[in-house]
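Only one protein chain is missing from this complex, and each of the others stays in its spot.
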């Protein structure tokens, strides 16, 4: 019996055994996109020339990618898996950042103290608060706005845009319309020097957080029926309910989780920019959609790779041809789609 | 007007497939099928589920493109044409899984097929009602499948059986040289089935169309078919007179047999 | 416990502005196979969907296994032990056959949790399921999809199966398998409510029968009675036509 | 008769926070110049607010509507340069005065200018020149970092033209939407690190993005300093990390010492519990300019009268004396060379006055080809 073999997700046809007697081959890992990241980094080396500069750029690019991954990770759930075109995702990012602003503003001693432990505790606290707040607002968002438009892309765009505008305005009402500084904790300022290459300390933290998010998402989606259920629910909601699953509740939960991840992303992004503006959500909207398209709908790994590539490309083109940096994301997306029209690892078939 | 073309006795419409093959990854769904279908005959295609009947149709009518082999219509190789071009070349198709324009009215569904046949789809300047003959003809066709009562309802609101009939009406509207029916009566209630069978019978009686019919109901096949071909695992297993084919051990065992079929490795 | 596992009393259903069911009274005896027959558009599908809670009954009551389920949500109803095979099969085209089955087995966290014997039994009935185990279900042939839809409903034991036209598009050999399967299921105390157009198939299987027309039940009785009475068949189903006998 | 002043400004949209300051300043300016009566020559001053929403086309129609529908006599605004540029022809069509504050583009008083346009705000050249004056020494190598669009390039050009002694070794232009500055920083470092003498990165940046993050890449290890002009207080929070940084600013509430500024600071604390910010002073200057002009015409709002009165007019503002230059109606004004001090009492880096750069010291070119 083949039942025990763990084989994940929709296998491409060629991987399936033509003869039923043979045990199914485990799904081959699709290495090509995974190789793209080191390939890109290596390819950039001769152009960049100096090794320390290359190290600086590569580290910065990877870390930027990680931060982008964190802010986009929530959207892989909401847009990639649940098929909700949530143009309001950015508002949760902004919310997370502003909550972090308030939290860190309330405990300046923890931020200013040159003590890594206390600094990290402060950031941790800010993250928890941001995720909580974004999750809670996400719940309301789902209830009031998204619920009525499941399966209707156009209306999703409009209603979530509306939600975004409302959220942004409410942020202005609560925190004021101005840009506000969100200083990095004392111990995270500055860089670690590796010879002549400088890697900002904060980026190291970002990498760690990004990897944790990736691991948690992969575990939850691949070790449970959750991912399957969401995909099935998108295709035929009535049938999933007829099988006895409370898909509504599940969707709410996923939406809340996605929003909370956006909140977390907001904290990371705010600290990365070292300031916050109510419009910050709108500013990253297109970027995160691009990342998810590149990665393939519903794929966490794809989103991760897409984000890393975007980060690296931004840094390499920014160094080699700054003019091109403006279009690097779009060029990357077009190139990827010409190669794989569905993105790196499309999990869903929409 | 075009839609009342004179009927000539020696109509074209001879269809041939040569070594037609398609692979999906490692799986060969249709395997080197060579066969010829002459105008004026009705050929039934039978075979177990997954034998490749629908795929064979898809290859002929252009929904899928073959990995190897050709489709010839009146001697002309049409393998590289798109589905729409094959329709204009004279191939018509009704689908096993009903495929309609769900939010358009029943009438509009049929009218669109007629409009396609008239090749006026790119007319952007005249108002559609200017082509009144199409509407009249569409009404006639609806009459013939007993759907005229639901003329203005959206296709999606029809019960399953009526949707199947509409599917057939669309094919009739195309009035092709080659008719391909894929299980036209599946899911149709017992009292409705004769309506469709009557249509096919009339078509056959004209003796100028090439008709291909995929059907699992052996009584229907027995009654209508001039010839039966059997597909099994993508290969052509038998071809001949209905009684002979039905009696052949292949069919008895692999298709009609009581025990589940052990498939060849 | 009552004799009837499911009973509908005076059920009315509206779809949008249309009044589809006009007071359906239907009893499904426990452990039996009940056929629901009727011409196209009679309301058979609507009846099944109303039972599942996919459409709300605007009037009347539905009781299942001693509980009133008229106003319950679909997941609740399903969890009480009802499996549903819809008319359009409800295949998750994007998911593989294996994943479709895994979702249908509500109690299983992975395929390993599914009863091996039961799985083998299904593979025996529908060999194609085993053969295309890892294929995307959307790529299956029409008949194979139908097999998958039925397989999903029987992957775990359920008290009641609601099945909408399972035989359409199936080759005779497979229909024969399905008949065996339903008989075997009955042995295990599973009740089945089956909508069917194929009267031959219905006749071989049904214990009792209900015939619908225009949103009402117009005849109820044992299958044997209808099977023998040609006059009744003609009147109810328009069955005298040679084409189908 | 009422004198209607329309304030057409970017009340909502991305510049909302700046615009609010201008509005507060304008009202305080009118208040101050009329001694709290809001009257000139017995004519009541009425301020109408119009929102451009930060969009040029809306600004254009709002200004037209102010002149035509609300019969405004004079208009003030807007915040963003592109909106201002779109609005200029409207003033000409309606033959009414538009006092631009605080949009900075040179073109407003340059080649897009018409005779109905006055400006109390400083222009890009003034900004750049004053910064150049502050940084211009022998043996200084400067690399510039600016946004890659007209505003950034013009600013760098004016800055470069004004330098006499220091050398520009590199100009870095980054997209306005840049979020990550590592690559740009690396290029800047590479261009400066071998150079002798003082090494400075001069930043001209407005809007989103935070170029000061490059400090985290530790430019000090190459002896590179960072310099920039003034900004609103929240933006100057980033300056805290650069004690000793030099540059020139348009306004900081602690710098000018004169009665007008004293009034502004005290009154602003009284009304808003906060110090006046970057754009508040400009708004006030605009208010004062209007009242002074109206006083000169005895409350006559005829455009020709006003233009004659305003050309060459000097008036006292929180920044000291300003004068509308006859040729292009640009108000010439002092700028302030500052040095940043990190003072824990303030949330921002405090600019301390090094030297007031008087208008006479700055050779602001006239570009309107009149």
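Order of writing sets the chain letters: A, B, C and D. Residues in each chain are counted from 1.
To be clear about the criterion, a residue touches a chain if its C-beta (ideal position, glycine included) is under 8 Å from a C-beta of that chain, and two chains touch if they have at least 3 such contacts.
Definition applied: contacts and distances are computed from a predicted model.
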Among "Phosphoribosylformylglycinamidine synthase subunit PurQ", "Amino acid/amide ABC transporter membrane protein 2, HAAT family", "Dihydroorotate dehydrogenase" or "Fumarate reductase subunit C", UniProt-listed name of the chain not shown: "Amino acid/amide ABC transporter membrane protein 2, HAAT family"
Among B:68, B:83 or B:146, residue touching the chain not depicted: B:83
Contact with the hidden chain (one of A:45, A:113, A:139 or A:157): A:157
Hidden-chain contact residue, picked from the options B:15, B:30, B:113 or B:228: B:113
Touching residues (missing chain, whole complex) on chain B: 61, 63, 82-85, 87-88, 93, 95, 99-104, 108, 111-113, 115-117, 120-129, 131, 170, 174
Residue ranges of chain D at the interface with the undisplayed chain: 11-12, 16, 51, 54-57, 60-62, 64-65, 67-69, 81-82, 85-86, 88-89, 93, 105, 107, 112, 148-151, 175, 177
Contact set of chain A toward the excluded chain (per top definition): 85, 144-145, 148-149, 153-155, 157-159, 161-166, 168-170, 172-173, 286, 289-290, 293, 297, 326-327, 329-330, 333-334, 337-338, 341-343, 350
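Convention: only the chains that are shown with their structure count from here on.
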Intercentroid distance (Cα basis), chain B paired with chain A, Å: 48
Averaged-CA centre spacing for the pair chain D and chain C, given as whole angstrom: 76
In chain B, residues with contacts to at least two other chains: 24, 263
Junction residues of chain C, two or more chains touched: 127, 131-132, 139
Complex contact set, residues of chain B against chain C: 24, 47-55, 96-97, 157-162, 183, 186-194, 197, 216-220, 223, 254-263
Chain D-facing residues of chain A, complex: 50, 53, 56-57, 60-61, 64, 172, 176-181, 183-184, 189-191, 193, 198, 200-202, 272-275, 277, 279-280, 283, 311, 314-319, 322-323, 325-326
Of all residues in chain C, those that touch chain B in their complex: 18, 38-42, 45, 87, 124-128, 131-132, 139-144, 146-147, 165, 168-174, 176-177, 197, 199, 237-239, 241, 243-245
